[in-house]
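Structure provided below as structure tokens; questions to follow.
Only a single protein chain was left out; the remaining protein chains are all shown in position.
Moving on, here comes chain A:
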């Protein structure tokens, strides 16, 4: 699936993560800024990559600003950003859920 437009989900509140998805042409590149980078950085990148893969997104630039979000939140924000970027918000991809 190709990204149609830049899309954002999430806030900069504590325990949230803000995901910005934009077009890319060289795989999934994640620019992560996290308050728990040393402890959970790899895990956060993995959740984002896995979630995008479930939507069939192979090329994307991801800007992620994390304030200590749990995995379920990282996944939810990534899904919301993905559906907005794919312009499929009115057709939730139940498989990914």
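Note that contacts are C-beta pairs under 8 Å (C-beta built on N, C-alpha and C of every residue); 3 or more make two chains touch, one makes a residue touch a chain; residues count from 1.
In this section, contacts and distances are computed from a predicted model.
Within the choices "Citrate lyase alpha chain", "Peptide ABC transporter substrate-binding protein", "Dipeptide transport system permease protein DppC" or "Multifunctional fusion protein", the name that UniProt assigns to the complex's undisplayed chain is "Citrate lyase alpha chain". On the side of chain A, the interface with the absent chain consists of residues 14-15, 35-36, 38-43, 67-71, using the contact rule stated above.
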